[in-house]
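Report on the following structure.
A single protein chain has been removed from this complex, and every other one stays in its place.
Right, subunit A next:
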């Protein structure tokens, strides 16, 4: 097991820059998830740590040792690919033992390590099969087995669950988490699925446009997003955003939406009077059927029951937003409903999109 330090990493393909200076310290035994939309550079960063992409500028250290110029085989890391990348002409047992055989490990040692990994992953009855005779979930497990037999310094996961169906993904997600608890191995996990990021990570690294947007625990990112990108990316259904102008009047302030509607805020935010800003609120914080002051009437556009709760699509004038509620009374709702946006749950973002 080892720590991984990434310092001022840049990557460009020809004249096209992909990563613009990434700094990240990953502690020994930590589970870090790199999350972001496709094209944000998260996979590139992972592949640079693996040694599959050259580093344009900056430094990567594994266990304190600079690895920029080391071949992948000399970095002592294991990787699980999105496509699983199982060797089609080898049995499950041969797939799992390939790395050990390359290192000329003793036969008895290989047999015992592979057997214990197989038992851990429930692969015992499949050891003589070829990959093509396995289901998606089984292939996924073999790919993990291939990684764990080596006891590497770190595990790298490149969207390992993207090819599985929703049910299996949920199951494998839990298995990966459990495996990490058992092995305590330093892990870097790349995904575009924010649920995977939230459920698996000790720390999430949210990336966008080749830049780290925010690093923090899952709930830090959820409760206190650093900017509009993180606020919109983390959480499902996503955060509602209202664009408008912040108007301060003494102790209280209002927020004038672009559509002409004025939201009373009942408090102040760290914004200059009259400045353009974005107001954000998570759907589950929107209060439906509210009474008392500071309520507004919104039009119900659409009601989506998810079983667990209900997503209500609403309109405040021309501005669309969503509310999430567990209260089934709202299932048959139509017409207008009184809504309230509680001030403690509001997020304000300035013109540059930063949280204030």
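FYI, contacts are C-beta pairs under 8 Å (C-beta built on N, C-alpha and C of every residue); 3 or more make two chains touch, one makes a residue touch a chain; residues count from 1.
The definition used in the following text is that contacts and distances are computed from a predicted model.
Of "Succinate dehydrogenase / fumarate reductase cytochrome b subunit", "Multiple sugar transport system permease protein", "Thiosulfate oxidation carrier complex protein SoxZ" or "Carbohydrate ABC transporter membrane protein 1, CUT1 family", only "Multiple sugar transport system permease protein" is the UniProt protein name of the chain excluded from the display. Touch with the chain that is not drawn comes from one residue among A:7, A:85, A:290 or A:356, which is A:85. Residue A:131 is the one among A:36, A:131, A:216 or A:283 that touches the chain not shown. Considering A:72, A:238 or A:309, the position touching the chain not shown turns out to be A:72 (whole complex).
Residues of subunit A that touch the chain left out of the display are 50-52, 71-73, 77-79, 81-89, 98-99, 102-103, 130-134, 136, 139, 146, 150, 163.
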